[in-house]
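The structure's right below; bear with me while I get my questions together.
All protein chains of the complex are present and in place, except for one that has been dropped.
Then we have chain A:
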Amino acid sequence: MASSVISPAPTSSFINNKKDLGSFCFSWTSQFSVNKCKKSAVSKKIVSVMAPQQSERRPATTGSVKNAMTLTEKIFSRASEKPQLSPGDNVWVNVDILMTHDVCGPGSFGIFKKEFGENAKVWDREKIVIIPDHYIFTSDERANRNVDILRDFCMEQNIKYFYDIKDLGNFKANPDYKGVCHIALAQEGHCRPGEVLLGTDSHTCTAGAFGQFATGIGNTDAGFVLGTGKVLLKVPPTLRFVLDGEMPDYLLAKDLILQIIGEISVAGATYKSMEFVGTTVERLSMEERMTLCNMVVEAGGKNGVVPADGTTFKYLEDKTSLPYEPVYSDEKASFLSEYRFDISKLEPLVAKPHSPDNRALARECKDVKIDRVYIGSCTGGKTEDFLAAAKVFLASGKKVKVPTFLVPATQKVWMDVYTLPVPGSGGKTCSQIFEEAGCDTPASPSCGACLGGPKDTYARMNEPMVCVSTTNRNFPGRMGHKEGQIYLASPYTAAASALTGYVTDPREFLE
């Protein structure tokens, strides 16, 4: 299985790279001059988009003249079968996995049939993953119809991975049903280092946590991929984020990404790749790395990546039997820019309405009265997110002061919430702790109210309320009501806020 193609100690070699870089080339200018000496044709200035490009295949260079590339560039290189390429190059890329769901699947299938013919067959029935997750537990007829369209298409095309739901009354009666696509992709073993994963959802970038290229596309591009297995992509330049230092135990990856987005703005990484490295990142679990990569799109990023390491391989051990080849940024790879953060000094953060880059310290918002708390979604509805919330409730021993809605991302997360003992609780499960704290009963797994959805969606904001949420966006109307106010926060901060009825720094309960 996988181990046969993984180099024996990728973790250590990666760390060496990073340390080397740390000692000699943190200024962009020095990196640039290194790059210039090596290969003057590689311009990082993308002002040349108007000029005709050389896109014929050139022979591979080797040894000391090897063209240094970033992790993302290497994935593009392999997927496009070109030995070298540079940011700005446009290449046809072979797709490893295409994911779609109930909101964009029907439209993508419509385009596929219109363009390739009523009797056309998909390019590879084993590389398409179809996950109903958005509008499931609703009586909206069109939403229900869209899941039927997915089912018909999967039957007709004999799609291997279709996580169907038929009995909406009881999700547990649907053993195939998973829930939120980005979490299900990881849990079901569809995320693998070095691969290209596309999905008709902007948070497809979550899978970058596995050291792969993952990004969101529209229906038309998805229709094209369904028929050809290829997509035309521009190689993005890479921004590197070095997160060092011991992460205080009141912080979660959500705080890290809110810090980064607050720093570079909601357009700071537009068209770019964001690579996360550093000692803090190395110590993050896979779920936390997924949180980090999940929100790169909120900075405009095309993709986010965390280099695969021992944590990645361990997670994948029982999830995939397919071989995969992790790739890593070369020591001399050229990054468009580099940002360094000392995480040990960071404090719990929120993003205030109505933009994910509207960063503030949680403690600065302590006077903001809230109406509800929402814990769920691809960003903040994973097993560890619920364990984190339970930890705060457990530490306080108090009851929530506002309605607190819990929506596990997937059926597996739901099971964990009901079965895993919370550390330090004497064997209690999250669900028991939530019940004692007075939270709403954990709901059926789906995207839920993160994006509003049909009017009868559980926990949708149908009134202009103030919500602290572990989700990813707080634009006007995101969770339903246009005048609703959403404070994006970590599960720690969300749980602490539920206990006080105000936006609350979790240190009030965790220290």
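Here, a residue touches a chain if its C-beta (ideal position, glycine included) is under 8 Å from a C-beta of that chain, and two chains touch if they have at least 3 such contacts; residues count from 1.
Here is the rule we use: contacts and distances are computed from a predicted model.
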item: Chain not displayed: protein name in its UniProt record ("Late endosomal/lysosomal adaptor and MAPK and MTOR activator 5", "3-isopropylmalate dehydratase", "DNA replication licensing factor MCM4" or "Gaa1-like protein"); value: "3-isopropylmalate dehydratase"
item: Residue of A:A207, A:C430 or A:L451 in touch with the missing chain, whole complex considered; value: A:L451
item: Sole residue of A:R125, A:K369 or A:K482 that reaches the chain not shown, by the stated touch rule; value: A:K482
item: Options A:G179, A:P193, A:G227 or A:P491, residue touching the unrepresented chain; value: A:G227
item: Contact partner of the left-out chain, one of A:G268, A:P326, A:G376 or A:P442; value: A:G268
item: Absent chain, residues of chain A that touch it; value: 26-29, 44-47, 49-53, 55-56, 87-88, 90, 92, 103-104, 106-107, 109-111, 114-116, 134-135, 140, 142-143, 145-146, 149, 200-202, 204, 216-221, 223-224, 227-228, 230, 232-234, 236-237, 239, 259, 262-268, 270-272, 297, 300, 302, 336-343, 345-347, 355, 359, 361, 451-455, 473, 475-478, 480, 482-483
